[in-house]
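Only one protein chain is missing from this complex, and each of the others stays in its spot.
On to chain A.
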């Protein structure tokens, strides 16, 4: 094989490190997951998954993660917009605040949110007046996941928003467009790929989130029990194979959904001539 000259040195070394790290941290654990669950026969796997309690947990996990990621698209967009476009006092402070959910131990977040949103909590009492229960219901899970997922959308949208050419907006208004038309025809389309990325990150994180959710969820089987908790429960019952099957199924579904989002992203790029 002939030596090819490239401008960047260290291709071999960096590829080696990449493959090594990926194997050690991602591929080998995943493989272990697959082999462990292979201890069960196909029928056994099916039985483990078709259980009503397991299916309900899947439903709760995916619907809440989706709802929270969806809400975060709007919230994250608004937060990024405000931080990029308006001159605010203490802007840097606000900016740092966004990342707080990353840094805070999730259990702490969970306990704080539970205390606030419990039926007799500071915020929960107002919801109780309206007849809405937040803590110990799927709604509580969504609240926790919104808190956890907000930085993903905010942080991915912010740099793209910063780089948008403001003169495009002026051009749009000079051509007679209203503010709303300028927003959805000129501003929004370049942000869509970043929004999709933020959405999929928030969604993936929401599926796997454990610490903040278990406190506020109430963990009632069939109603507010999430998949990660179910896995832990199985582990505590020494049902290792059952736990890994659920984990594997959760992983496969999440992977497919992320793939769909990526495909969507690719499609929007292609449609707008960026590829």
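Definition applied: a residue touches a chain if its C-beta (ideal position, glycine included) is under 8 Å from a C-beta of that chain, and two chains touch if they have at least 3 such contacts; residues count from 1.
Here, contacts and distances are computed from a predicted model.
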Chain left out of the displayed complex - its UniProt protein name, from "Dihydroorotate dehydrogenase", "ATP synthase subunit alpha", "Ferredoxin--NADP+ reductase" or "Sulfate ABC transporter ATP-binding protein": "Sulfate ABC transporter ATP-binding protein"
Absent-chain contact - pick from A:35, A:168 or A:262: A:168
Option touching the unshown chain, where A:63, A:162, A:181 or A:262 are the choices: A:181
Contact footprint on chain A, counting only the chain that is left out: 165, 167-168, 170-178, 181, 185-186, 189-190, 272-274
